[in-house]
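Excluded from the complex is one protein chain; the other protein chains are retained at their positions.
Now for chain A:
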Amino acid sequence: MAQTTFGVGGLTYDHSKRQLPQELNVLIALVLIVAAFELLGRALLGDSFLLNTRDNVDTFFNQARLQIIILQVSIVGIIAIGITQVIISGGIDLSAGSVVGATAMIAMSFAQVATVNGNPNPKAVFLEQGWVDLPVLVPVLVGLACGLLAGLINGSLIAYTKIPPFIATLGMMVTARGVAKWWTKGEPISFPTEPFAGIGKGLMPVVIFLALAILFHLMLKFTLYGKRCYAIGSNEEAARMSGINVERHKVLVYAIAGLLAAVAALVLSSKNLTAQAGMGVMYELDAIAMAVIGGVSLSGGRGSIVGTVLGALIFGVIISGFTFLKLDAYYQEMVKGAIIVGAVVLDVWRQRRRGTRG
């Protein structure tokens, strides 16, 4: 006879153990950090961090500061979206910053105007070939292709040669930076066309960042793609046993991360109206930090885009807060390093606590 009397031993449901979303903790941290700067500001400077204190502007919040906070993290934030889905599926991508550099250089060289102040554009790479004043679609597609290629190489190396993602993307990090320098022998490229300059104008980086964040949030939560990312990051063997083509999925994940790095490169070079070989240095670490601060676990399987966006905001608030408190830029870098390490420590600590819970 089948018995249906259960609810014994470990099978009862303890409501106090109900899972609260990880993002809630990150949001609380964000609020606490903002509150800390607000208090410090009022105590040390007699000024408000968050609220408007100028008489000539009629807004409740200090809108200029809020805009700067989100504007300065939105480009790295685009990279962080790509890195988030890489880390969730159990990998890591150290090449994003260098891919930004290489992509910016190559794309920008196809976005040059023919003449500057009536003279032939001195910075145009393809002036002789006549590849100037091209429609904006050309540099955009060239840029996306560069990012896609870098991502495909990363993904194929990791999936099919089975080398650790750390090594594969470290190689790409060095190689892509080399490409960025080789492209013009170190010369910066300036004077983009008007439409290309429009890509990163004003608040466009924020709009693009948030639009991509929403798209990837939906992708990770509601599509097969997202489910496979979490499954592979959580238990690669189980995913393989379940019939998921783990290798193909990994290639896809890194390809998409490369595409997002390319988008960041287009926005960045457009915003700066120039591309340099040194662009995007250390962006990958900032992006990883944003993801980890936002609750994405470096061991894979856990995290979300919402968390990463909140992590990016925390990152932005801290940098902006230091500027607000008139702290030296050198201190900012030192503290940034501490934040990255601190976030990883927090992640390890979180996992250990989960582990002992059984």
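Operating definition for what follows: a contact is a pair of C-beta atoms (placed from the backbone, for glycine too) under 8 Å apart; a residue touches a chain by one contact, two chains touch by 3 or more; residues count from 1.
Criterion: contacts and distances are computed from a predicted model.
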Name per UniProt, for the chain absent here [options: "ATP-binding cassette domain-containing protein", "Cytochrome bc1 complex Rieske iron-sulfur subunit", "FtsW/RodA/SpoVE family cell cycle protein" or "Pyruvate dehydrogenase E1 component alpha subunit"]: "ATP-binding cassette domain-containing protein"
Per the touch definition above, residue among A:Ser156, A:Ser234 or A:Gln332 touching the missing chain: A:Ser234
Residue in contact with the excluded chain [from A:Arg177, A:His249 or A:Lys271]: A:His249
Given A:Phe61, A:Phe222, A:Tyr331 or A:Trp349, the one touching the chain that is not displayed: A:Phe222
Residues in chain A touching the chain absent from view: 1-4, 6-13, 17-19, 219, 222-225, 227-228, 230-231, 233-235, 237-239, 241-244, 249, 252, 301-302, 354, 357-358
